[in-house]
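Note that one protein chain is taken out, while the other chains of the complex remain in position.
Here is chain A:
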Amino acid sequence: MKELEYPFDSSFIMKKKKALRRLLEEQEPAPAVTKRVAVLGGSTTADIVRVLELFLRNFGIAAKFYECEYNMFRQEALFPSQELSDFKPEIVWLHTGLRNLTFKPSPDMSAEQIADGLDAEVAGYVQMWESLHEKFGCAVVQNNFELPSSRLMGNNSGADPRGLVNFVGRLNLRLADEINAHSGVYLCDVNYLSAVCGLDEWSDPQYWYMYKYALNTRFIPDLCFEAAKVIKAVCGRNKKVLALDLDNTMWGGIVGDDGVENLAIGQETAEAMAFYQWQEYVKSLKNIGVLLTVCSKNEEENAIAGLEHPEGAVKPADFTLIKANWEPKSENLVNTAKELDLLSESIVLADDNPAEREIVRACGFSAPDIGEVWDYIRVIDRSGFFETVSLSADDLKRTEMYAENAKRKQAQSKFADYNDYLLSLEMNAEIAPFKPVYVERLAQLAGKSNQFNLTTKRFTESDMTHFMESQGYVTLYGKLADKFGDNGVVSEIIGRVDGREVHIELWLMSCRVLKRGMEYAMLDELVKAAKNVGADRLVGYYLPTAKNKMVEKFYGELGFTLTETHDDGATVWALSLDEHKESKNKAINVKRED
């Protein structure tokens, strides 16, 4: 819903939140996931919860909320109330800030006293995260601190360790270090946001005196949007592809009409510099694993010529796919999604033409109003399409991996027999129980895999660690490499041991390696692992979603027998381990750890 996408009108959202809530239910597709979110505040949170609900819903997340009593965040985090315990939060947002400081420096304190105060303040937060993690295994979203609106020592408050400005700066850095050191804790950067909104307005104290809000209520939507971006990223609902129009989006002018030499790009004019900076920003998105593609109405040779402009920052090789033709953009985007094995909802189009944006939006793609060239970076950046809550090694290699996949598709056409093709890939898999080094990736994969995912259960890093360490679970990850490159961790299975049965709680595979036989290799190892824990039967579940129809019959194909069918389409399957004799894996060489 456009009203809830950046750039949004905060006053409008505050005023119309009731209507927006109703319209979201009426107009938007059913939410993909449900999450239990506890908002534990050090100030009033009533409207914060209600506005957060809207943004999350717009990101495809139906949230159920728990809101603590006023300023009870610390008690709730350390000694949860019965209500919070019963609620079993999956995500906790600690909405705290400057008003909640337990220690403030003052000019009559020694450096030591202040250092101790800083340590204690940070330790207080770490203690809350660890308590929440231990009790609920939940993800934690933590605000950092806004700068103070008054400065006792003036400018020197920023330099002198006894100054509050200096203290808050150091506190925020220390908090960041601790967030980095704690898996499952994520920053909501209130310090940055309050600067963006303007500190004087943000911290207008009337809202504290009158209502005990820590911020000016007109910025509640801005705050909630930040938190919602972090939460949706934790839930694996980021976009993956930035599709780019070319003429007047990537450069000034129309390459087909004006000629490459007359395009505005480079350092010569104000306009050229603006486009150059934007191209640089676009290129840097590759570093956080965003795939770039072209979606432009152009002759392909003109498009390539423009991208090869010597003054430009991007080159044709930066793009995973280039669709430059005269077909409708929606069609080109649909094909882009297909060729990259991605869902259409994972694509964002940057296009200067409002009419084109309108059309592709109607087809389910994101296409923000990017404004003028000097706005492009801010709009794409602040929209948070690619909010990076954890940057894994795989993210850095993603462009390469997708390019390799495109090569594999070309290679495929040379073989008559599909198995010949698979053999030619020279595939090597590593399949073993979960290891700490992969926990981040395993949670990420569980958070975002939709299509080849039998149960679509979203597990966090802490859940993964629990399964890994618990005797009651059989876990397997699968890595797959071939002659074109390493795909990294692409599949995972979590089985709950129940007497002589192993119940498959999660089985998923990345769509990058569909139709490679990896699922057969995983089954072989699962059977072995199940035998090792003394089981004689596997029980598999298929829970239908809007996106996982491709695995509806998966267990049947593996030789499981259907045992139950439910009204909602869910099915239960079973396999006696002694029935699994011959491996269906013919093409993958499996390296085990034993």
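The rule is simple: a residue touches a chain if its C-beta (ideal position, glycine included) is under 8 Å from a C-beta of that chain, and two chains touch if they have at least 3 such contacts; residues count from 1.
Criterion: contacts and distances are computed from a predicted model.
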{"item": "Chain excluded from display, named as in UniProt, from \"Amidohydrolase family protein\", \"Heme exporter protein A\", \"Iron complex transport system permease protein\" or \"Carrier domain-containing protein\"", "value": "\"Carrier domain-containing protein\""}
{"item": "Chain not shown: contacting residue from A:Ser85, A:Gln127, A:Gln206 or A:Asn419", "value": "A:Gln206"}
{"item": "Among A:Lys15, A:Lys88 or A:Lys515, the residue in touch with the chain that has been omitted", "value": "A:Lys15"}
{"item": "Selected residue (touches chain absent from view) among A:Asp47, A:Glu178 or A:Glu400", "value": "A:Asp47"}
{"item": "Residues of chain A in contact with the chain not shown", "value": "11, 14-19, 22, 46-47, 206, 209-211, 213, 217-218"}
